[in-house]
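And then chain A:
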Amino acid sequence: MRRTLPGLTGLAAVALVLSACGGGGAASPSADKTDHDALKATLTWWDTSDPTNEAPAFKQLIKKFNAEYPNVKINYQSVPFGEAQNKFKTAAEAGEGAPDILRAEVAWVPEFAAAGHLYALDGSDVLKDNHYLDTALSSDVYNGKTYGVPQVTDTLGLMYNKKLFKEAGIDEAPTTWAEVKADAKLLKQKAHVDGIYLNSGGYFLLPFMYGEGGDLVDTKSKTIEVASQANKDGIKVAQDMVKSGAAPKPDANDSYGTMMTLFKEGKVGMVINGPWEVANVSKDPKFGGFDNLGIAPVPAGSKGAGAPVGGHNYVVYSGMDEKKADAATAFLEFMTSAKSEAFIADKLGLLPTNEDAYDLVKDNPRITAWKAALDVAKARPWIPEGGLFFGPLDEMATKVLVQGADVDKTLDQTAAKYKSDVVPAYDLP
Partner candidate 1 sequence: MSTPVVFDAATRLYPGSTVPAVDRLDLEVQPGEFLALVGPSGCGKSTSLRMLAGLEDVSSGSIRIGDRDVTHLRPKDRDIAMVFQNYALYPHLTVGENMGFALKIAGVAKSEISTRVADAARILDLERFLDRKPKALSGGQRQRVAMGRAIVREPQVFLMDEPLSNLDAKLRVSTRTEIASLQRRLGITTVYVTHDQVEAMTMGDRVAVLKDGVLQQVAAPLDLYDRPANVFVAGFIGSPAMNLGTFAVEDGDALVAEARIRLPRATTDALTTGEVVLGFRPESLERVPAGTEGAFAVEVLVVEELGSEAFLYGSLGAKLHNPQLVAKVEPRSVPAKGSVVHFRVDPERLHAFSTTTGEALPTA
Partner candidate 2 sequence: MTRKPRGRDERSPLSSLALHATLVVATTIALFPVVWVLLASLKPQDAIQSTEIHLFDHPTLENYRRVLFETSFPHWFLNSVVVAIFTMVIGISMSATAGYALSRFNFPGKRGVMWLFLITQMFPVAILIVPIYTIMANLGLIDTKASLVIAYCSVAVPFCTWMLRGYFDTIPPELDDAAALDGLGPFKTFWYVVLPLARPGLAVTAFYTFLTAWGEVAYAIAFILSDKNLTLGAGLQQFVPRFNPQWDLLTAGAVLIMLPASLVFYFAQKHLVAGLTAGGTKG
């Protein structure tokens, strides 16, 4: 807290300047104060962020918004992430109960858009002169239209325990999987801890696939590529980590929680994870604070490094009264403005989606540490069926990492499952 305070005051000053000379609708707040006063509406917003750790910051942001738009009331509802997707769909289909604005995970947007639950935002002020990161914004595009604006972005990176690295005599973060394996050996020998914990979730194996140049499907040619040679090679690297002992055998159930507990306790040197964990890791008394946390881009495979992009978007429910359009636009503009994004980034360590915000937080090591990782982030195939990718992928991960199943065979099964259950319209190569 103490550390962020000076930054914050400086930030506010910069923000004022920025918004004063910035184009678009964002004229000086005082200049069109009356305009803002005229805007009257109540917007319900379902936030899916962590209700205890993150929500307070967003509530603060709403207060700031209301300072500018006193007559736009934001009805803030915290909806647990695990429930929001279905809750929103059920409500939207029934035509009652859905919020005006929703914080949607990147994979949800094409799903909702395909079902007609969202307003396209093309032509609205939110998208005018925007400075959103391309990869982040790509998740909002479906069928050539843009259905949302990114709120936060994230990706996977290599997180490591600096103290353990020092004990093992490692000076720099590994940049390839081969180096990871070598470092793991050192960690085991000298620091007496496990090298890297590989989470048996499918999402966390994507860097291995991307590293060999693979992907799940090709949306252009409509083919299923999950069983491509590149993917098989990548997954073999992952399996080898476990088989060689560089990584302990993960648990099939709740391996994510196990991974984080072990990492926080200093029982494992490296994990592959995202920026959302930085705060939790740093504040755990057993870990040794943020200073002990090393963050690097995901290690590269033979074709370079690649990590999936994640994050959340603001979307507008298509059942919202058109009359509230201006208020909704104003709200989204405010929330994704560089200054708001910077505020959230400073408070919570979440990565902004607005390029300009990075300039405002360049003194914040929690953000800058991820900048490099973000550079290798790769957009996922944004199709409505995207949410179904991970069921079979998780199954694959468990089979390969936990049960030591044959990689080629398992991925072939996954591909068959994609064909039968996920994207029947796509072809197997």
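Following the convention adopted for this analysis, contacts are C-beta pairs under 8 Å (C-beta built on N, C-alpha and C of every residue); 3 or more make two chains touch, one makes a residue touch a chain; residues count from 1.
Selection criteria: all candidates are chains of the complex that A comes from, given by their letters.
Quick caveat: nothing in here was measured; it's all calculated off a predicted structure.
Of 1 or 2, just one candidate touches chain A in this complex, namely 2. Remark: chain A residues 48-53, 75, 77-83, 86-87, 90-91, 93-97, 99, 256-257, 260-262, 264-265, 267, 276-277, 280, 284-286 touch candidate 2 in the complex.
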